[in-house]
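Every protein chain except one is present and positioned as in the full complex.
Just so it is clear, A, B and C label the chains in written order, and each chain counts residues from 1 on its own.
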Amino acid sequence: MTLHTGRHFLQIPGPTNVPDQVLRAMARPTIDHRGPEFAALTRRLLAELQPVFGTTGPVVVYPASGTGAWEAALVNTLSPGDRVLCFETGHFATLWRAMAEQLGLDVDFVPGDWRHGADPARLAERLAADAGHTIKAVCVVHNETSTGVTSRIPALRRALDEAGHPALLLVDTISSLASIDYRHDAWGVDVTVAGSQKGLMLPPGLSFNAVSQKALAASRTAGLPRSFWDWRPILEANEHGAFPYTPATNLLYGLDEALAMLRAEGLPAVFARHARHARATRAAVRAWGLEVLCADEREHSGSLTAVLLPDGHDADKVREIVLERFDMSLGAGLGRLTGRIFRIGHLGHLGDLTLAGTLAGVQLGLQLAGVPVSPDGLGAALDVLREEGEGA
Amino acid sequence: MTLHTGRHFLQIPGPTNVPDQVLRAMARPTIDHRGPEFAALTRRLLAELQPVFGTTGPVVVYPASGTGAWEAALVNTLSPGDRVLCFETGHFATLWRAMAEQLGLDVDFVPGDWRHGADPARLAERLAADAGHTIKAVCVVHNETSTGVTSRIPALRRALDEAGHPALLLVDTISSLASIDYRHDAWGVDVTVAGSQKGLMLPPGLSFNAVSQKALAASRTAGLPRSFWDWRPILEANEHGAFPYTPATNLLYGLDEALAMLRAEGLPAVFARHARHARATRAAVRAWGLEVLCADEREHSGSLTAVLLPDGHDADKVREIVLERFDMSLGAGLGRLTGRIFRIGHLGHLGDLTLAGTLAGVQLGLQLAGVPVSPDGLGAALDVLREEGEGA
Amino acid sequence: MTLHTGRHFLQIPGPTNVPDQVLRAMARPTIDHRGPEFAALTRRLLAELQPVFGTTGPVVVYPASGTGAWEAALVNTLSPGDRVLCFETGHFATLWRAMAEQLGLDVDFVPGDWRHGADPARLAERLAADAGHTIKAVCVVHNETSTGVTSRIPALRRALDEAGHPALLLVDTISSLASIDYRHDAWGVDVTVAGSQKGLMLPPGLSFNAVSQKALAASRTAGLPRSFWDWRPILEANEHGAFPYTPATNLLYGLDEALAMLRAEGLPAVFARHARHARATRAAVRAWGLEVLCADEREHSGSLTAVLLPDGHDADKVREIVLERFDMSLGAGLGRLTGRIFRIGHLGHLGDLTLAGTLAGVQLGLQLAGVPVSPDGLGAALDVLREEGEGA
Partner (left out) sequence: MTLHTGRHFLQIPGPTNVPDQVLRAMARPTIDHRGPEFAALTRRLLAELQPVFGTTGPVVVYPASGTGAWEAALVNTLSPGDRVLCFETGHFATLWRAMAEQLGLDVDFVPGDWRHGADPARLAERLAADAGHTIKAVCVVHNETSTGVTSRIPALRRALDEAGHPALLLVDTISSLASIDYRHDAWGVDVTVAGSQKGLMLPPGLSFNAVSQKALAASRTAGLPRSFWDWRPILEANEHGAFPYTPATNLLYGLDEALAMLRAEGLPAVFARHARHARATRAAVRAWGLEVLCADEREHSGSLTAVLLPDGHDADKVREIVLERFDMSLGAGLGRLTGRIFRIGHLGHLGDLTLAGTLAGVQLGLQLAGVPVSPDGLGAALDVLREEGEGA
């Protein structure tokens, strides 16, 4: 590898750039997880997490990465053989389906083209066809990290409501929480799955389940075996500012700091900042003459943009050049998109000039890789950045 | 809480004092977990973990706390309804049994008095009585963190061998790994369970399974549902220096540093240091006129010492005084030992003078709590510390 | 060098143990020293330094170590050939004299035995003999870091007042500020010299002059050449939250944090803590059967204790053993005390148990070096520590 000087540009769609103050907070000495200082920290964190999820209900914190929180959502609410409806929005939706199958669930997978979100109309059809209410849960990835497409959760909720269908709504917000507007309670979500390493601006290692009363009720009868992921002992211990097993203390320190930063900026400003950066990025992509993967204007992601290359061009080659020459990491195409797209992460702790540097690096990389692009991309992004942001 | 000046004494038996250099390593910027720099880190870590476990086989790393690695050991090797033999050595053995039951296993629990380790003779009896080999696994906590008693794994292995019994041997080394002599391969252990926050000198958040070939073979037919904990996709991804889901990057940075520190000191010196500190601590306890909980000289823990108080004295009161007056955290009695003992952690990143300060704080706390003790305890410990350690 | 595990014991009388939170504060990114954020920091620091010096007048901050602040005190107030009165209280007083001579001042050096502070009676004699007021300044080291003797500044001030002598009073508080009661204004000090690396709990690299109106007036006519140390441009720039040359930004971050810690504890509690730790240390020294160097009960230092060894024993040998075996740094005898004493620093960020560990290490080192000592020293210190501190 070439030696680079200056700060690495980590512009994958997560893990994101961890702010210095969060890294420093994580470097505090580990304390007794059964002592009074830790109990006070736990209580504060649990209270402060709620508004980030848009809930007044419990948020369960796992000392584990986000995939674990997926498993938790399933094993706490479902029983072996239960039927769940999943939408093929991309790579991560596909992985979640595979997990559900491995855990012994019966997955009904609505096929997709990886350029659209979960379709409320298709959901309505499936629910209408399920008069017997055999579907126990609907699993949706809010923001597909592999495609940069954001499913419209309120519309999906509406489909459930209109069908009068009792299925639980389980939503993966791993790459949307604290980046794209999201409301657990208002949107009637039953389990929200999240992780630490994206909008929450932490390293990976913490994950979350926000849990509705309906989900809690389901957990009382759910038959999948569970121990580590079991909500009950966690919620009980949380009452006393504790956890049933050793929590990831230093990541919780970081979470404390990151939540303070989000409060200081304010969630509406956080969402507006992400949306503005996404707009600037799409402006660049289009001015380059390239195509944004997301095919529905209503579903553009605020946290990442997937860029489709013209046939005959290798997206991984672009990424390799960008890494080697400009010390920037971009996201690869995953699964069926391998080599066809690259992904620009613009979420988390990110300012205008770092985004400008990012898009400069992409433009240079595209040119060096021989992809035919107009040099006007970066300028088009700057035109957006010149406009004042809502938070500014 | 009283404001204290100076460094907190974290003398619980884990999480332990994380060395400054490990905390600083963890404060490095998070990198792309799919990039070449991360792959090199992963490969190095996986290779360097092996000698710490005393194995040449695979070590699986989870972005999760130690309890998760217990669950992993069970779900990867066993099927619903399988019979497992557990030993009641203390609180954590009891929790592990509860987990096994929750996961649908049939637990045969050998009762114990919480002052002895797993008894090889009792194991031999149970195996002899199991001519049909219905016992699929024997679960032992190597070092009971709740009691300071270290079970003799080689003797237990011998019992299995002498019985010609095919049961798997699953061992929890959460509070012994990298503190007390332990040898996964040489002792014929099938799954070794470990965590980051004790002898490995890291914060909590990583856990481990060292896996024998026999365990791997068992995993191919094991019927418990599993996804997050499944060894197979992890071992496959590890081949390429990757993980199947987002690893806990910054904790891995810390692990890299901690492993370097262990290599620099050398495992034999690490074990000798812990044994010497444990001897000094027991010398203090006895000179105070108090009783060490561990009742078998062969089973004293090198990583912690549980101190039994005379009837009528409340161990939690002592701990409270020590925390309030001297800013030191000691371990509480757990489960049936609540209030009757306190535990002194002397594992991880610990030098002679911090141990001396620790024992000074315990002595002062005992006196202030009105526990009748001789003031000679600390001096007795110093007599041990005056002798040169093996590593010195 | 032997490899040690656990935290090093830095028990020299400065630099002292820098609290983790101060180290982390210093790791914040450097900012523009001409920008608004820096100006706000400067203004806050300058205001918050005043109570630490016990002054409502200006405190000048140098991006330099303490020796520089000595030079500043001299060159800002004196002219070539000016007569200054210095007291031989120990090594640092001797160095200060040498500096004054090198700068072209005429030093009247009152001899001393390095076991007593500056004698108010001797000062009175000298002043009485100076009817012509040829003495322009009296230079005193408040706490002699080389001996552990604290001169009684109020009594010296009284001598000046009673003589009606106009000499400036320049006081070095490098190892007393924020450890031992000190009051620039109330005691009529004209220039207080201080450094960052002792009671202020910072690394070395910042130093200070607190300046009286009388000293400011003197600076207008003082003829020693000066540029870097000149108060005037600094005080002018400080008006606008700036410095005339690049300040040591990251040390100022640490100062901000350290001042917050001092405010949280409260200066009276800080002084009481130091006095209590000094009492415990002297109790140990005497119970060992050794002599404290300081020969006047009124002058014992709150921040360090110098221990005199019996003839025929080498204090540096004790220090070497303590460093090698117990990973603790003690202060050496300096100048004429080389080999005859060692110094125990007990100032700055220090708690009871670290002091106990320190004294345990000293006791073990003395024993291993063959110095005949009673083993009761540590116990005598614990008897003091068992009593509640004022701040507790």
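The criterion applied here is as follows: a residue touches a chain if its C-beta (ideal position, glycine included) is under 8 Å from a C-beta of that chain, and two chains touch if they have at least 3 such contacts.
What you are looking at is a predicted structure, and each value in this text was computed from that prediction instead of being measured.
The chain we do not see here touches A, B, C in the full complex.
Within the full complex, the residue among C:110, C:155, C:295 or C:332 touching the omitted chain is C:332. Only one residue in the set C:197, C:281 or C:301 touches the chain that does not appear here, and it is C:197. The residue from A:86, A:275, A:308 or A:350 that touches the chain not shown here is A:350. If you put the missing chain back, the residues of chain B touching it would be 20-21, 24, 27-29.
Although one chain is not displayed, its contacts with chain A can still be listed: residues 2-9, 17, 19-20, 27, 261, 264-265, 270, 273, 325-328, 349-358, 360-361, 363-364, 367-368, 375, 378-379, 382, 385-386, 388, 391-392. Counting the whole complex, the residues of chain C in touch with the unshown chain are 1, 7-8, 10, 12, 14-18, 23-24, 26-37, 62-68, 70-71, 80, 98-99, 102-104, 195, 197, 203-205, 224-228, 230, 244-251, 323, 329, 332.
Basically, only the chains that are shown with their structure count from here on.
Inter-chain contacts peak for the pair A-B.
Chain B has its Cα centroid 34 Å from the Cα centroid of chain A. Centroids of chain B and chain C (each the mean of its C-alpha atoms) stand 45 Å apart. For the pair chain A and chain C, the distance between mean C-alpha positions equals 54 Å. With touch defined as above, residues shared between interfaces to two or more other chains in chain A number as follows: 24, 27-29.
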